[in-house]
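Data block below; observations after.
Every protein chain but one is kept in place in this view of the complex.
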Amino acid sequence: MSNYIEPLSFDPWQAIVKHQQQADIATKFGATATFIGSMRDFNENVDVSLMYLEHYPAMTQGYLDKLEQQAKQRWNLLDTLIIHRVGEINPADPIVLIACWSAHRRAALDACSWLIEELKHQAPFWKKETTKNGERWVAKNTDGL
Amino acid sequence: MSNYIEPLSFDPWQAIVKHQQQADIATKFGATATFIGSMRDFNENVDVSLMYLEHYPAMTQGYLDKLEQQAKQRWNLLDTLIIHRVGEINPADPIVLIACWSAHRRAALDACSWLIEELKHQAPFWKKETTKNGERWVAKNTDGL
Amino acid sequence: MSIQVKFFASLRETVGIGDININHVSSAGEVWDLATDKAERPLNVLVAINLEYAQFDSLVNDGDEVAFFPPVTGG
Partner (left out) sequence: MSIQVKFFASLRETVGIGDININHVSSAGEVWDLATDKAERPLNVLVAINLEYAQFDSLVNDGDEVAFFPPVTGG
């Protein structure tokens, strides 16, 4: 289990491969489920050119640790990885990565889905968007539909 | 939407990146959900050293097309990719890749989960395992728990 | 009339036939009986006609491809 806050643009697929190699679980996992949230150039009917992600550093780290521990208690997981960007983010940049490894598929799939929902609703991050009308804080996360 | 049968070992992460670049949806998707099924060296309490995957070529291709179309009708997806191995497979090799791209997270996550379940229960592939006791056909897919 | 019949995976090994062509049949069940010389039909055997899942009482027509196979285990 591993998680970290990433201040710079990162390649989510490289991060997964690197983590998977270090985890030494190569022939033990039969299932890998991942979710990547990335920046769109359009939100609520307005073009967005830049995003700034603020967080509450002391709380986010502890919160991501707790999320991974809760997922591991609830599902039979071999490993998990969470990476979350902060700072300036450009369109198409990845913002969050969740990856779950398990022997059988439902644990990885269900834990991955649960982790992103929990993170979206509870982890202390805040997005500020730059549009042609200036900057605006995103008011709240949607239900993802 | 794209799917293919892969007779040789492949890198699932490279396949995702390559597909994503060609799809030209870079700033349109906010969510990417993927599932990768890979070969374990252990199944039903016995070590497995090699696997052979047979399929019904004419039927699998049409079936994977239909799966992607059904997913696209049911969820608001920007793109999907399905790759499935056939032939000789070694422990740790990827067997199946599902990737879904959407503007908002639930479409990609739910479609990815649905696609792997449908594929597992309906697509005409069959696994034969080599163990220390010889070869054995896998009798049926489990519910993934 | 010509029906192309295929068996896959463990069923191909059990029946001892991969591909065979047969005539004078009207349903998938009759295809099974003629192709296998009335071998006992495993309870879980699946049937596809022209690449679509079907039933043993589904009708077959000249030129159809009929496949029999065990429960699928891909993914």
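Here are some notes:
Here the chain labels run A, B and C in written order, and each chain numbers its own residues starting at 1.
What we mean here is this: a contact is a pair of C-beta atoms (placed from the backbone, for glycine too) under 8 Å apart; a residue touches a chain by one contact, two chains touch by 3 or more.
Bear in mind that the values here come from a model prediction, so they are computed numbers and not experimental data.
Counted over the whole complex, the shown chains touched by the missing one are A.
Of the candidate positions A:16, A:48, A:77 or A:96, contact with the hidden chain is made by A:96. Within chain A, the residues in touch with the undisplayed chain are 37, 53-56, 58-59, 62-63, 84, 95-96, 116, 119-128, 137-141.
By our rule, only the chains that are shown with their structure count from here on.
Summarising the inter-chain layout, the chain whose CA centre lies farthest from the centre of chain C is A. Each chain gets a centre from its C-alpha atoms; the one nearest the centre of all protein C-alpha atoms is B.
Averaging C-alpha coordinates per chain places the centre of chain A 48 Å away from that of chain C. As a whole-number value, the distance joining the C-alpha centres of chain B and chain C reads 26 Å. Looking at chain C, residues 75 sit in touch with two or more other chains.
Shown for chain A are the residues that touch two or more other chains, namely 105.
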